[in-house]
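A protein chain is absent from this complex, but the other protein chains hold their places.
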Amino acid sequence: MSDGSRAGNPVISTRGLGRRFGGRVAVSDVTLALEEGDCLALFGPNGAGKTTLLRMLAGLLRPTNGTGTVAGVELPGGLELRAAIGYISHASMLYAALSARENIELTARLFGVRDPRAAAMRALERMALADRAEMPVRQLSRGMQQRVSIARATVHGPRVVLLDEPFTGLDDSGSAALGAHLAALRAAGTTMVLVTHQIAEGLALATHAAIMRGGALVRLEAGDAIDPATYLTVYREHVSYGA
Amino acid sequence: MTTPSVPATATDAASVQRTGFDWLFAISVLAIAAALARVIYYTPFEAVQGPAQKIFYLHLPAALDAFMAFGVVALAGVGYLWLGDLRLDRAAESSAEVGVVFTTVVLVTGPLWARPVWGTWWTWDARLTLTLFLWFIYVGYLVLRGAIEDRALRARYSAVLGILGSLLIPFIHLSVYLFRTLHPRPIVIKPSAPSLPPEMLTTLSISFVAFTLFYLALVRQRYRLASERDLLELEEGR
Partner (left out) sequence: MAPDTLSAALLIARKDLAIEFRTRTAFFSAAVFALLGIVIFYFAWDPTAVASIDLAPGVLWGIFTFSGLLGLQRSFSLEQADRAIDALLGAPISRESIYLGKAIANLVFVTAVQVIAIPAVELFYGVPLLEHAAVLALIALLSAIGLVAVGTLFSAMAVNTKLAEMLLPVLSLPFFVPIVIPAAQATARLLAGRPAAEGLGWLKLLLAFDIVFVVACMLAFPYTIEE
């Protein structure tokens, strides 16, 4: 994971990336590199700066320090960067009064996807939700809403998918379905950053894992170096005592 | 104008700079006292309005400085959106607060003067109405500031409102003015005669300078308070 250790062209690379809010430091000095098909699982306690980092990578938040490139676009990015990103958070980002299909179709149109209606239906089919396409989102269960949300965020075939605690509020079968879908995305070459509290689910998908605390990456390693059995202990050590 | 006490634990470093004699504040108070003395003892009564007219030496400088204060809010707002420097936001915040105080002075002294001269406490005179709306706009500005936790967001939204508020002023003035001229009122005594006698003009100028010094002193104090608060928030990690 340490930059330079691998050849190739990183899809996400940052150097000393940081963000202050007024005087408060939310993220500081984050340096990482991810290639096509990589998935970074990002762990850390609340307020560690995970969401802030994700929003910077998504082009939703302007970095105050350092530099970064995502999908070939220099941060803070612009229209071109946003076109390459799929952003999923624990909030569904859907309009409850509109149907699943309408929500996804709107995004498809805003991203300039060809034949947006068909693209929306295909995205729903991938999430096994084609039969609920015309149902208002408010009538769907939380798990289904989350699947619609993922279909929405990936309808334009983004190179990079950023996920902010997507497992929140999902039951076991929902989590399993989400995990399977993310694995498929990764296999198709999508680069992902996955922020989560669920260490097992996160590690199952990850090619890299990192722990964030107080705005900084305190541990960062490649997947083959991670032992899922002991990682929870490692995590606890870092979160309680690490610096 | 004393600075409120800050918990000693958090801002010992900051408290060092705020002790010390505020010479600007002292000078401005003296200047106001001198100006008032001149208003009361050395300026003649106005022939028609009598002693009531003397409140005008308080009223007009306060109004002019209030306008200036809101101009500073708008300029600091433009500057903040451009440069993102929180010092500009603190200047805007301080100037807005002092401006509201000055506007309040205008709104209190206006009716005090209007009662004996126009025979009514309140009148929808174009300038008084404008001042009332200024007061509403910038009280709204302060309410907005109080309703936002995030420091940078507060600065940004305040800048936007401060700029829009300054754009609004000419429109309010124009619509209120046209409204008045189309509904002429029976009593029309202009609060300011076209040309003042030199003695009165001198008094007015002195008073204006005194009020401007007072404005600067208050803004400076308020700015220091804002700096300390920002520092405190920083130390508390908010």
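The letters A and B name the chains in turn, as written, and every chain counts its residues from 1.
Note that a contact is a pair of C-beta atoms (placed from the backbone, for glycine too) under 8 Å apart; a residue touches a chain by one contact, two chains touch by 3 or more.
If you're wondering where the values come from, they're calculated on a predicted model, not measured in any experiment.
Note on the undisplayed chain: of the listed residues B:Ala92, B:Leu128, B:Val176 or B:Met200, the one touching it is B:Val176. Taking the complete complex into account, A:Leu79 is the one of A:Leu79, A:Ala187 or A:Ala225 that touches the chain left out.
For the chain missing from the display, the contacting residue among A:Leu60, A:Ala130 or A:Val218 is A:Leu60, taking the whole complex into account.
Only one of B:Val100, B:Ala114, B:Ile163 or B:Leu204 touches the chain withheld from this view, namely B:Ile163.
The missing chain lies against subunit B, touching residues 81, 133, 136-137, 140, 143-144, 147-149, 152-153, 156-157, 159-161, 163-165, 167-168, 171-172, 174-176, 178-179, 182. Although one chain is not shown, part of subunit A still touches it, namely residues 55, 58-62, 79-80, 82-83, 85, 87, 89, 91-98, 102, 106-107, 109-112, 136, 152-153.
Basically, only the chains that are shown with their structure count from here on.
Subunit A and subunit B, compared by their mean Cα positions, are separated by 50 Å.
Within the complex, the subunit B residues that touch subunit A are 86, 150-152, 155, 230-231, 233-234, 237-238. Per the touch definition, subunit A reaches subunit B in the complex via residues 21-24.
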